[in-house]
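The following block contains the structure, expressed as structure tokens.
A single protein chain has been omitted; all remaining protein chains appear in their positions.
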Amino acid sequence: MANALKPLTPLGHDAPQSDTIGAITITENPNTALASLAARLGREAEVASLAAAAGIPLPGPGQSEAAATYGAIWLGPQQWMVEAAFATHEDISAILKPIFGEAASITEQTDAWVRFDVTSTTLPALFERLCSFDLHKAGAGAATRTVIDHLGCYVIRRTDTRVTILGPRSSAHSLHHALTTAAKALS
Amino acid sequence: MSRISGGQIDRSQTLRFSFDGVSYTGHPGDTLASALLANNVRLMGRSFKYHRPRGAISAGSEEPNAIVELRTGARQEPNTRATVTELFDGLSAQSQNRWPSLKFDAMAINDRLSPFFAAGFYYKTFMWPAAFWEKIYEPIIRRAAGLGRLSKQDDPDAYDKGFLHCDLLIIGAGPAGLSAALTAGRAGARVILADEDFRMGGRLNAETLEVGGTSGADWAAQSVLELASLPNVRLLPRTTVIGAFDHGIYSAVERVSDHLAQPLPGKPRQILWRIYTKRTILAAGAIERPIAFENNDRPGIMLAGALRAYANRWGVAVGEQVAVFTNNDDGLRTVNDLQAKGLNVTLIDARKGDEVIDSAGRLGLKSITIRRANGKTETIHVSALGVSGGWNPNLNIASNHRGRPVWDDTIAAFLPAPESIAGLTCAGAAAGAFSTHAALTMGVAHAIAALADLGVTATADTPSAEDAPLNLTPLWYVHSGKGRAWVDPQNDVTVKDVKLAKQEGFVSVEHLKRYTTLGMATDQGKTGNVLGLAVMAELTGKTIPQTGTTIYRPPYTPVAMGALAGRARGADFKPTRQTPSHKWAEEQGAVFVEVGYWLRTQWLPRNGEPTWRQSVDREVLQTRKSAGICDVTTLGKIDIQGTDAGAFLDRVYANNFASLAVGKVRYGLMLREDGMVMDDGTTARMGQNEYVMTTTTANAVPVFRHLEYCRQVLWPDLDVQLISTTEAWAQYSVAGPNARKLLQKLVDQDISDAAFPYMACGAVTVQGSRARLFRISFSGELAYEIAVPTRYGDAMIRALVEAGREFDAVVYGTEALGVMRVEKGHVAGNELNGQSSALNMGLGKMVSRKKDAIGMVLSQREGMTAPNGYRLVGVKPVNPAESLTAGAHFLVKGATATADNDGGWLTSVVYSPHLGHSIGLGYLKSGDNRRGERLRSVNLLAKTDIEVEIVSPHFFDPEGERLRG
Amino acid sequence: MIINHPLLGPRDSQEFIYLGDAALIHRPDGMAEGALERFVDYTYLRDNPAGSHRELWYHEQGDRSWLVVTRDTTTHEITAVEMARDVARAEGRSK
């Protein structure tokens, strides 16, 4: 539906911010819609098959997975964060609810998070200065929640050279400061 | 010039530096100590108590004497060891704890008066008159005490933290550490090799010994090159592992920039690494110990191994005429190496009965007196004396978990207790294996064993090296005249002090330490502890292990506070949370206030409002008169779904929730299991199995944690799912008589009282975009809370302000919010203090006893239901011109201000522009029976005492007609 | 400390919040006879052993699971980590 209200990115701009520091690029990415998906008690199998039918991957603990339309990140036991393009899925929970009916609890999460995509050929060296998530070991698909400068964040290894960080939206500036400071210390 | 040939310094480059204002030169590879010695400077400091002249006794981090103030200005670093300070061009250092100068220190008078300053003397005097302690004695003591000076300026450098993971951590890059690293590295394991020195190799750099047919130093250099070429090996020079913590976590400090004049732009001064490892090999070598004899503390008297190290590694001769006093064969190495360098060396071998019994030289060693086995004494002129009483395995880290070291008679030293730290083994000199051959083979063997545990196979390849025994015959201190023989040089603890401690019953090693301050100096007794223990053992006729052991706590060497704090300082101490209206509010010149990590608008001054009160009064009056808008996004929002969500709420809230209809909101009171109020807020039923709970801003996280606990631990089979949506929605309160008119301009659906009555909730659209609407009120006005996805929050506040223009609506901040809630008698933070029950808050009736909700049972305890307990009351000054103070206490008229008469206190106070005077909420004993009573509100801190009247907490619209309007 | 999460493997304990003795699983029935006495005991008294201790930890900065960790309070050695929900069920908790 046409939207009268003009959105702002988490860093408070009309357009996403991108910083390149040495070999590291940190880009704000507001183009993903997010919703949490949690299986209702006793309906886990049903949720699995409905998800499969709808092309929604349900990765295991510590993992993320991308499919054609949807991607997903494991949040906790029987709970996932479903990703889709914001342009087509702004009202993502309204789209997902009919798929799962009463078999799952679905909650919009899109604007609860700031998403930074970090690209670099030296990601492990950067993350050594940020958190205890060991990117030397964690290959593409690995995803976890951990702490970066006192902030609880999801770190998702998309590829060898690209990581997505989901952090609390209200602290977008603090998180951005932490990321750029670490990048500068390495450059 | 006492530079001699050889050494691992780059003579092609010259570095300029200064000490106490005098300029000198040195070379890359020098430490401050080696460069000073190369310039014939032996006097580097003064001792703590007696201000005795002191020079370096070691060539490592165990140094107790040669500590200086390094750098100047804001970067000044007190108590810095010259022996491990890597020389850089422009280095500037000052001696410390002396006045007026190092050579002429007035405080050296203490040395003359030393008999009066025996161990523990201060416990026995300075008691009369009592008042003199703070006024006279202590200020003098404090001024005299302390070592170096802090600049009192903010540290200008940045510090980083980091996290490393490995299979095998090796601490120390001497022969054992290097051979272990080569073995594990070649086998493909993830290895971290850390060494505190800027040049890896350990003692090999200080010796003339051969490894695999080449010089030890060259073998070390080649090994480091090979390790650097292995992608699975991480070399950390200039890195001190400071302690072993639980489950294979080690903490290490990397000195990234301390060898530079100042850090490069963007770079930290140091990095605190948290290392997660599966196995650890401690190969930290051994620390030589002295033999105590009279005046054994003069500049020029050193540990024999250090004297050798300065000659071999740094090409420095501390003197032409040198003596060596040893009780073991390692001391003989010093004799041989120095003679090979062309120095004239006298050997005093204690094993032959020869002893050094005294020394002379006011500011530096001039001569020593020797007593030969045959009893003859002679005095010889020397400017350097090397002393070796044996070597103590450097087991520091291995005892961090309080595992007691075990005594070994063959080396007369403590060995690390086996299994003292899970996953850690000790190799080489740290394990008491002193020959190079033993160190190399042990390093290899421990690496193979550690990797075998991890299922990795490694192969042994050990180079050849010397395997000479130590041949030590213990000698701890020389029995001779009346003079003082130093055990702990920095703290000036002498053999006499140990004797006195024994005489007064401070025999336990912990008592000895605390009474004499033995081992409490900046070197933490690395050189002196075992010696002190040995002296006590001899005095008590016990063995050393019977007398006690010494274990070490982290950190291994002192650590800069900045490194432990990392980036978290100043404005970056904690993250900042911004509300969706932050950008707009900034443009309006809003005043912000910290609420937890949040920054909230406190008030919005308009031009011509010189005081905050005027702004807040306007915001309140205008809201009550027309309409006001407030960002309430910071309240916690928790999405609760599932077929048992209603039953779940009925257990976590004290009041009834089962009956809440879809599309309705209800106020909920949450108790802790101990019956006190934990939190409050509203919960809206958005659908059959879908609720949205709001919490106070402060308790959003604890409440969420509590709900997860309830659903996972207490009632695991309830079908309930939770997720926080606090940040997903930008939520604004719109309050006041015109609130509906204002909102209706933006909301596409009918929000008339009929269509959207008080306490209704539901999904709506704002000019087409998704939103949630709740008809709830904190202000007591007709009010709504409207929520839109956060990215639209900025646009929404602008839209609301625009829509409100025709009503002259205001945006109000937390101050006005507070005024209006006190006017309505709503409890908030100051009342929700964790010490108050529902009954205290006047909400006792909300606690249903018909269901088993958390906190219900214990809230019924006699002490919490006593009629004379605290009750929430409203308070107003009898004289409207007088203002109340939060925190003031209640007294009845005529009562003295004593605890027995204390009636309670004012929790919250505001100025009510609506009533035109100050009002407050308070907790008053038996408060609900005391309406209309006149009491005094007394603030003894500000010496105010005003008459107040106790009234209903509901100052404004008690019947609540306005919010239903 | 390192807590070996049953689903996520070894995690730094800094990601967790500690609550206390896992006996807290056994919340008494508030409607039963003698509930007050049982609640006083449940809420306030602890074995507080020097040795093996079963305790509740919450993975707040992780997957938000409550865990039952068996840890020696004298050495900090951890010998077992279980999902609290499974333990609670196994010990008779349900709705």
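The chains carry the letters A, B and C, assigned in the order they are written, with residues numbered from 1 in each.
Here, contacts are C-beta pairs under 8 Å (C-beta built on N, C-alpha and C of every residue); 3 or more make two chains touch, one makes a residue touch a chain.
Keep in mind that, in the parts below, contacts and distances are computed from a predicted model.
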Chain not present in the shown complex, as UniProt names it (candidates "NADH-quinone oxidoreductase subunit K", "Ribose import ATP-binding protein RbsA 3", "Branched-chain amino acid ABC transporter permease" or "Sarcosine oxidase subunit beta"): "Sarcosine oxidase subunit beta"
Chain not shown, its touching partners among those shown: B, C
Chain not shown: contacting residue from B:H259, B:R351, B:K625 or B:R861: B:R861
Hidden-chain contact residue, picked from the options B:D10, B:E320 or B:E510: B:E510
Contact residue for the chain not shown (choose from B:R298, B:R371, B:R711 or B:H889): B:H889
From B:R16, B:R569 or B:K583, residue that would touch the chain that is not displayed: B:R569
Touching residues on chain B - with respect to the absent chain: 48, 75-79, 97, 115-116, 118, 121-128, 130, 133-134, 138, 141-143, 145-155, 157, 159, 161, 243, 245-246, 249, 251, 272, 274, 400-402, 496, 500, 503-506, 508, 510-511, 514-515, 517, 521-522, 524, 553-555, 558-562, 564-566, 568-574, 576, 593-594, 672-676, 678, 829-830, 833-836, 858, 861-865, 885-889, 897-899, 901-902, 905, 907-909, 938-942
Contact set of chain C toward the excluded chain (per top definition): 1, 13-14, 18-21, 37, 40, 43-50, 53, 55, 71, 73-76
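By definition in this document, only the chains that are shown with their structure count from here on.
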Inter-centroid spacing, chain B versus chain A (mean Cα positions, whole Å): 32
Rounded Å distance, chain B centre to chain C centre (Cα mean): 28
Multi-chain contact residues (two or more partners), chain C: 12, 60, 64-65, 85
For chain A, residues that touch 2 or more chains besides their own: 132
Contact footprint of chain B on chain C as seen in their complex: 1-2, 10, 12, 17, 19, 24-25, 27-31, 35-36, 39-40, 43, 56, 58, 60, 64-66, 75-78, 84-85, 88-89, 93-95
Interface residues, chain A side, partner chain C - complex: 61-62, 74-77, 132, 144-147, 152
Residue ranges of chain C in contact with chain A within the complex: 7-9, 12, 14-15, 60-65, 83, 85
